[in-house]
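Only one protein chain is missing; all other protein chains are in place.
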Amino acid sequence: MTTTAPTRRELRAEERSRRGSPAVGRFPAPWRVLGYTLVGCLALLYILPFVLQAVTSFKTDPDAAANPLALWPSPPSTAAYERLFGLSEAGDSVPFMRWLGNSALVTVLVTTGRVVFDSLAGYALARLPFRGRRVLFVLLLAVMAVPNVVLLIPRFLVLNTFGMFDTYAGMVIPLLVDAAGIFIMKQFFESIPREVEEAARIDGAGVLRTYWSVVLPMARPALITLTIMSFQGSWNEFTHFLVSTQSSQYETLTTGLARFVAGGLGSGTQYPLKLAAAALATIPVAVLFFAFQRHFVRGANAGSVKE
Amino acid sequence: MHTRRTLTATACGIALLAATACSSSFGEDEDTAQEDTEGSQSLTVLIATSGEAETGAVEAAAAAYEEESGNTVTVEVAQDMNQQLGQALAGGNPPDVFYVDSSQFANYAQGGSLYPYGDLISDVEDFSPTLSQSFTHDGELVCVPKDTSSLALVVNTALWQEAGLTEEDYPATWEQLSSVAAELTQGDVTGLVTSNEYQRLGAFMKQAGGWVTNADQTEVTADSEENAEALDFVRGMLGDGSLRYATDVDAGWAGEAFGEGRAAMTIEGSWLAGAMEADYPDVGYAVVPLPEGPAGPGTLAFTNCWGVAQDSPRRDTAVELVEFLTQAEQQIAMGDAFGAIPSRQSAADEYLADHPEDEAWGASGDWVQGPVTLRGFDRVLAQFNTDLESLRTAEPRDMLSDLQRYGEAALEENR
Partner (left out) sequence: MIPTAALRRSPRGAVPRGDRRALWGWLFVSPATLLLGLFLLLPILMALWVSLLEWDGQSNPFTGGRADFVGLDNYRELFVEDGLDRTLFATSLRNNAYFVLIYVPVATALSLGLALIVNQRLIRGRGLLRTTFYFPSVTSAIAVSTVFLFLFQGSGAVNSLLSWVGIEGPNWFADARGVVWVVLGAIGLVDPDRPSGFLAEQGFLGLTWFEWLSGPSVAMCTLLFLLIWTSSGTFMLIFLAALQNVPQELEEAAALDGVSRRELLWHVILPALRPVLFLVLTLALIGSWQVFDMVYIMGQGAPGNTTLTPAYLSYQSGFGEADYGQGAAIAFVLFGIILVCTGVQRWLLRERNARFGRTR
């Protein structure tokens, strides 16, 4: 029984790169300059849209239309942000604070639910022998193959049947568990040495106690990864909220912004306002990303098993 | 094996439970229980707005009703009315009062989602008969028209003068329209900007003597020579650049391009007035009738009604609110706020007397064509609108024959 913590491989790679002994010699100087220039341009392609977004959100409507490429707003204006935070009299046609509140509420609930239920199920599938374990696992793999876009009408039907359409319950409960999360947790629990649990069991600890005070503390890195993936997933979730709600009181940042951007006769283009709202919607995930980048990387690789 | 059988049984059980026991939601077939009308009730109104002017006006009217009745009213703005209302009706918890577009009316009336309240409204004969006709299902007036507006040609007076044109030059024929549009097209300015929709370009079909259906909507008449002639004319203007679609000039709708001075003329209804006042108060404009075509004058008129949900537990109060909102006084106030022409004839006369400059938006008569209200036609016409996007390069007869084919199929399904 070999058990490898998933981090070990990464550590090795990390260490190897720190040693930094190049296998092949350096490029000649002119090539290097060219290479750096190309790489720089490529990086610019990935950064520039965000820079333009940030700058434009401080422009006035005519300025944004006339000078879409200008990297400095003239005149600078915070009108878009004032309007989003309800500080101007321009009316409340963009109830940004409500969107933000809904997004925050839903994200917190969904993330909590996923961390609890995914790790419980993952542990049971990895370590607790019970009848039907294999069948459940096969079902789980099957369920992971069901794409979200296929579930638009089906989800609506089932929420409707349960009387959960257009409620917070309908927005949150179906998202409380995700198959990919269970899968990640199962993989991780399988990597924990069995001996640790057996020792706890011999000491007389029950299943719940072993799980809570022995196994979970060891699973911290995986739990953090799961938390971050769930946060990002539910903050950016769009399709489910689109079909599970209809009233504007349940609009989140994604559905609210999407309806505002895609619809709205007579509202004009209003790009500074739209881009400011989009920027604010991006910030929480961005902050999380820069703080916990390592976990995003692990999530991306684990997630590749999904889809 | 045992496990699997248990699982299957459980799954079936759950499915069965879901399918039978929990029929509490969905649009119900049996009548919705009504709330006690004694206490104060709270109503939800869902509207599709043409802009902040209209939203504000509806909110003000709702506030006035709250004041008078002691009930509370929440006004919600739909960004995508068809989708949001459709979802709400299917969800069984619809708003109490909502806008119903005449093109959607047949779908909802046939589906039994609308509470027919026409006979509960006082002085109901005052509503324009042609409009009321659009909201009649099985001989019963289901909902009353909110307001109306016909299309007119709107010209930017400043750009007009700059080009050395006078009021004499307001186009009365297609030839004149095409020549002034070419004259006005200069630099950033396009002569005429409108949308690629049959709801605008259809006016030319009417002026040529054609239309999508016959008068009583029993036959599709799309592939007529008249319609082709109209689209050929539009195609010619698109070809020389004197007519452009709103999307081609980076505008969300034609009114935006017009307000920003990038369009010298546009074809819009009275909702433009509200938007101009709110967003471009300094731009001067004049509203004139659309030019005449080979078959004489022609324009399109649009209207919404105030729908009351069959599933609402507060239908009586909802009707009371509609009664309040459609009083002559309220309709005139809405007109003042965002240009909607009142649907009550008495109010319309009074309003147009006060606003002679809006006369062209209040057209009536048999040269005014209402939209197609057949069930299942909205998607056929949506496809036609999609085809119209490429009118500049495509063959009008092909799109008309597609429209004919799809329209006949939809008509067949209704029978």
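What to note about this one:
Lettered A and B in written order, each chain numbered from 1.
Simple rule for what comes next: a residue touches a chain if its C-beta (ideal position, glycine included) is under 8 Å from a C-beta of that chain, and two chains touch if they have at least 3 such contacts.
Small disclaimer: the values here were computed from a predicted structure and weren't measured.
Under the touch definition stated at the start, the shown chains contacted by the missing one in the entire complex are A, B. Considering the whole complex, the residue from A:62, A:75 or A:147 that touches the absent chain is A:147.
Panel shows chain A; residues 2, 9-10, 13, 16-17, 20, 22-24, 26-27, 35-36, 39, 42-43, 45-47, 49-50, 52-53, 56, 64-65, 68-69, 117-118, 120-121, 123-125, 128-138, 140, 143, 145-158, 161, 173-174, 176-177, 179, 182, 190, 206-208, 211, 232, 235-236, 238-239, 242-243, 253-254, 257-258, 261-262, 269, 271, 274-275, 277-279, 281-282, 285-286, 289-290, 293, 296-297, 300-301, 303-304, 307 of it touch the chain omitted from the view.
Residue-level contact of chain B with the missing chain is found at 1-4, 10-11, 14-15, 18-20, 23, 25-29, 80, 82-83, 86-87, 89-90, 107-108, 111-113, 245, 247-250, 378-380, 383, 386-387, 389-390, 393, 405-406, 409-410.
FYI, only the chains that are shown with their structure count from here on.
Rounded to a whole number, the gap between the C-alpha centres of chain A and chain B is 40 angstrom. Those residues of chain A that touch chain B in the shared complex are 65, 91, 93, 131-132, 135, 156, 158, 160-163, 165-166, 243, 246-248, 259-260, 262-269. Listing the residues of chain B that touch chain A in their complex gives 2-4, 6-7, 18-19, 22-26, 44, 48-52, 55-56, 76-77, 79-80, 84, 87-88, 90-93, 250-253, 255-256, 271, 274-275, 279.
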